[in-house]
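Quick one: the structure is below, and I'll ask about it shortly.
All protein chains of the complex are present and in place, except for one that has been dropped.
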Amino acid sequence: MHGWYETEVRVRYAETDQMGIVHHANYLIWFEVGRSGLCRQKGFSYQEMEEGDSLLVVADARVRYKSPAFYDDLLTIRTQVAEIRSRSIRFTYEVYRGSDNTLLADGETVHLVTDRSRKVKSLPQVFKDKLS
Amino acid sequence: MHGWYETEVRVRYAETDQMGIVHHANYLIWFEVGRSGLCRQKGFSYQEMEEGDSLLVVADARVRYKSPAFYDDLLTIRTQVAEIRSRSIRFTYEVYRGSDNTLLADGETVHLVTDRSRKVKSLPQVFKDKLS
Amino acid sequence: MHGWYETEVRVRYAETDQMGIVHHANYLIWFEVGRSGLCRQKGFSYQEMEEGDSLLVVADARVRYKSPAFYDDLLTIRTQVAEIRSRSIRFTYEVYRGSDNTLLADGETVHLVTDRSRKVKSLPQVFKDKLS
Partner (left out) sequence: MHGWYETEVRVRYAETDQMGIVHHANYLIWFEVGRSGLCRQKGFSYQEMEEGDSLLVVADARVRYKSPAFYDDLLTIRTQVAEIRSRSIRFTYEVYRGSDNTLLADGETVHLVTDRSRKVKSLPQVFKDKLS
């Protein structure tokens, strides 16, 4: 369960702000890109979870910013499943810049498993197996 | 039909980019804020249209940028229904900065009326009446 | 120092995602809108801080999501200066929906004071006074 899965993103101009660095909200979007990549590398699309009526709703998010990212940087999002409980999953993340191998940020998100009507439910065994 | 409806937005820090001005994609989002404001001022929420299975899907969008917007600027989005056809609506927009009454951008969007399954349909008379 | 400052935002269509709720990254943007509002209510613009070569760079961010926000909801962002140190500031936030007075999320951000060359510096006394 505790392996890191890597996904690359290149910083978009639209992600910068007037400080000349990437706006901090984008890291949550990159973490999500990392989760999508992790699912794909584990053999399924997160879309299949939603089609199977299991949504991963974010309950908690934390980002620690170490060093800024800049336009056109090529970044690696490292994602791992840190903990699976019956009704929630915790992911942890690290964002690295490839060119100088600098850790730019790390963080974590906690997700509740719900159905489409937003009721908390148990994670189906098939996805538990895939994510573990 | 050809009256202007005004909605105010204040420029967010996240909307700026490393040029020190608002990133150009945000004007499409502000146009949408203008459409929401127009609906509200005409006595309904666009949400009611979607709940009544009439979605306004964007088919065409155009923005002409005249002068940059800056962080913390207070802007007025002027929106009007330019044309209603049986299965489409065209809106036009102007974005002004209040402090110096400068026109920052204008543009237009064309929307197809569809149902949830993305099939083009006629705009229900009740919304035609409200928007006219 | 520990008073809450309130700023209103109306949920934009672009802020929703395919779950039908507001995407979680937007809360960091709303927190920033709350900081801007707090500064304005305390008699200055955050822009003046940047022009005086004092940037508030985000070092840490945390959001706890309690209940989803929906398109067109009118929200109140409550912001307070939780702690001022010589080289950092901590803000805390609460996001409420006005119509049913529901707490949707709370969180905090920690900011380092830096100059334009990204060197950490002391917060100038004039802004310390204004923010306290």
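Letters are used for the chains, namely A, B and C, taken in the order the chains are written, and counting of residues starts over at 1 for each.
The rule is simple: a contact is a pair of C-beta atoms (placed from the backbone, for glycine too) under 8 Å apart; a residue touches a chain by one contact, two chains touch by 3 or more.
Source: prediction; values computed, not measured.
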Report summary line: Touch with the missing chain holds, among B:Val57, B:Leu74, B:Leu103 or B:Val120, for B:Val57
Report summary line: Across C:Tyr5, C:Tyr46, C:Tyr71 or C:Phe127, the one contacting the chain not displayed is C:Tyr71
Query raised in the report: Which of C:Gln18, C:Ser117 or C:Ser132 touches the chain that is not shown?
Result: C:Gln18
Query raised in the report: Taking the full complex into account, what residues of subunit C touch the chain not shown?
Result: 13-14, 16-21, 23, 25, 71
Query - Touch list for subunit B against the chain that is not drawn - result: 18-19, 24-26, 28-29, 32, 50, 55, 57-65, 68, 118
**Report entry** On subunit A, residues whose C-beta touches the chain left out of the figure
**Finding:** 10, 12-14, 29, 32-33, 36, 40, 45-47, 70-72
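As a working rule, only the chains that are shown with their structure count from here on.
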**Report entry** Per Cα centroids, the chain farthest from subunit B
**Finding:** A
Query - Distance between chain centroids, defined by C-alpha means - subunit B, subunit C (Å) - result: 26
Report summary line: So, in whole Å, the Cα centroid of subunit A is separated from that of subunit B by 32
Requested in this report: Quick one: which residues in subunit C touch 2 or more of the other chains?
Outcome: 29, 32
